[in-house]
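A short worksheet on the structure shown next.
Only one protein chain is missing from this complex, and each of the others stays in its spot.
In this document, chain identifiers A and B correspond to the written order of the chains, with residue numbering beginning at 1 in each.
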C-alpha cells in the first residue's frame, strides 16, 4: 500500500530536514531524487550541504526534468523515495518550455500508481506580493497548482515554518 | 444573524475554490462580488476560469472600488455573498489614490451591519522579503491591516495552503 507524504514550506524553513527525518524513519535505504540542475557555485554548495547531512546510505538519482519516469523506475513495494524538490522541477519544466500542466498530471498519475513510500518536498511561493515579471508569475501559478494537486493525493501534508512541522492533512 | 467567514491564502492556494464551497454549502443563489478590473488578457482568462467553475446559478456583481456600497445593496437576511477578493479591491483603492484606511473602516463598518452570510477572500502577501518599490510596500501594509481588521470581525477565519484549509479562528 503506497504511502505519500508531502512537505511544504518556505525557503530555509527546515522542510528538507523534516522530509529526511520522515524518510529515515520509514526505511533503511532511502532513494533521494534530486531535481536541481547545478548552474553555479551557490547552488553547488547548497546541494553539497544537503548531501553531507543525509549520509552515505542514501542512493542518489538526478531527475531535473524526467521526474515521473525516475519515480517509476525507483518505485517498488519496499522502496522509500524522497523527492526534493517539486518547485525546482516545475521551474525546470517551465524554463525548458515544456507544458507544466501536462507535467503535473504525469507526476500525479505516477504517484497514484506507486506501490512504495514517497515523500515529496515543495516550496510554498505564493505568500509574497505579485511578482513583476511574467515568468515569475507563471512559475508561481504552476507551482501553486502543482502543490494543490500533490496535496490532494497525499496521505499526509505538513507545513513547515522555522523548523516546526504542522500537519495540515489530516488535521488534529 | 450575520455570519462572516474569511478565507486567507496565497496565490494559487485554492482559497477561491474553498470560499466557493462555503458559499455553495450556505445557500441556493449566492451573489458573487468581483473586485477585479479587467486590464489584460491574462486577467480575463483567469476570471473566465473562475466563472465557469461557479456555474450559472451565481449572480455576478462587479465592484472594483465601491465594495462597501455593493455589499450594502446585496445584503439581506437570506443572502449569501462571496467577495473575491479584498486584496484586489484594496489595490484598486490605492491605485485610484483613495484613502485605504478609510476604505478599510467603511468595509468593516458595513460588515458589522450585515444581516446575511458574507464570505470574503483575501491574499496573504506579507510573507516574502520587503518589496523594493514604495507602492508595493504601501500595498502590503494596507493589505495586512485590512486582513487583520476583517479577521477581527469574522466568525471564522481559514488559512489555505496547497488547497487545504486550516481554520485558525476559532481554533480546534
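Simple rule for what comes next: a residue touches a chain if its C-beta (ideal position, glycine included) is under 8 Å from a C-beta of that chain, and two chains touch if they have at least 3 such contacts.
Since the structure is predicted, the reported quantities are computational estimates derived from the model, not experimental observations.
Within the complete assembly, A:129 is the residue of A:80, A:94 or A:129 that touches the hidden chain.
Contacts to the hidden chain, counted on chain A, fall at residues 9-14, 42, 124-129, 131, 136, 139-140, 161-164, 166. Counting over the whole complex, chain B has residues 6, 8, 10, 124-130, 134, 140-141, 143-145, 147-148, 150-152, 157, 159, 166, 168-169, 171 touching the chain that is not drawn.
The rule is short, and it goes like this: only the chains that are shown with their structure count from here on.
For the pair chain A and chain B, the distance between mean C-alpha positions equals 31 Å.
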